[in-house]
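For this depiction, one protein chain was excluded, whereas all remaining protein chains were kept in their positions.
Coming up: chain A.
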Amino acid sequence: MTVNLFEDPISPHNESETDLENEIADLERKLAAAKAKRPPHKPRSRPQQPSPEQPLSTPNLSHHFHLLLSDSALPLGSFAFSSGLESYLAHGHKSNPYHPHTSFSAFLPLSISSYASTTLPFVLTAHRNPTFASLVELDDAQDASIICTVGRRASIAQGRALLGIWERSFSQSLPPPPATIDSTIPSEKQKKDLKDFALLVKKSSGKEIPDASAHLAPLFGAICSTVGLTLQQTAYIFLFGHVKALVSAAVRAGMFGPYQAQKVLAGSSVQELITEMIKREWNAPVAKAGQNVPVMDLWFGRHEVLYSRIFNS
């Protein structure tokens, strides 16, 4: 027996055409019946055609502070720090076979990775536990971990600026606890903890080893937690703030202009890098935080031996 491979084994026969018509009609009836059974108050969600957006009746506190804390105009003085970029540029030279070229696109990923590796665990840990005792411990641990004068100066200057903004501006703007039913309202306890911390910082100035120095990372975590930002938002703002400061330093150092700066900031590689770094450090304990780009320590430390400087770090 021969088999014709080109013959369709389920080729339609005349009598089955009517069967098919019947089947289609049957299915259509079933569909209509099923649609009728659907409860009318639960319309199928259609992402293509969203219902018109309704305005909020109460302010969204965490969203408001999200914008405030991510604003470049937040007066932390970040513009005064280049996080080693200026020193990196000064160390690269065509006569140096190991470091002949300098480029922002090479420096940026290294800097984000190094900053995340040394500093982000302090932000995350402080956000998870923003109590007075934890804040003091984290601040002290970070003071011991920053092993260069320039980096310490930058971290403390920005931390104290943030503490000042909190004390003088933010803390009074928060609604009192029973005013709203929003679950993200800061507790009075957290506000008191931050106040006690500010007092300790003031009291310990002038000591050889201060009880509290007000480093940026733990304070940033604690304050973001107090105003209701999520852990992911906090980490993202923190790293993105670092990128913004670097890009602004690059513009002022004459590496590129403002359009290129916005292109870098908007670029997908910055987004991916920040997201990836947050993932990498998410569960890292502060005791295991460390430098993963050793030359960064050298550039940072040697910022002090530059002949001319436009930045503080």
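Please note the rule applied: a contact is a pair of C-beta atoms (placed from the backbone, for glycine too) under 8 Å apart; a residue touches a chain by one contact, two chains touch by 3 or more; residues count from 1.
Methods note: contacts and distances are computed from a predicted model.
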Complex member absent from the view - protein name from UniProt, among "Glucose-induced degradation protein 4 homolog", "Phosphatidylinositol N-acetylglucosaminyltransferase subunit H", "Urease accessory protein" or "DNA polymerase delta subunit 3": "Urease accessory protein"
Full-complex contact with the absent chain, from A:Ser78, A:Ser113, A:Gln158 or A:Thr226: A:Ser113
Touching residue (missing chain; options A:Ser78, A:Thr119, A:Ser145 or A:Gln158): A:Ser145
Of A:Glu167, A:Glu188 or A:Glu272, the residue in touch with the unshown chain: A:Glu272
Per the touch definition above, residue among A:Ala33, A:Leu67, A:Ala266 or A:Val305 touching the missing chain: A:Val305
Missing-chain contacts mapped onto chain A: 90-91, 96-99, 106, 109-110, 113, 117, 140-141, 143-149, 152, 208-209, 269, 272-273, 276-277, 279-280, 287-295, 297-298, 300-302, 304-308
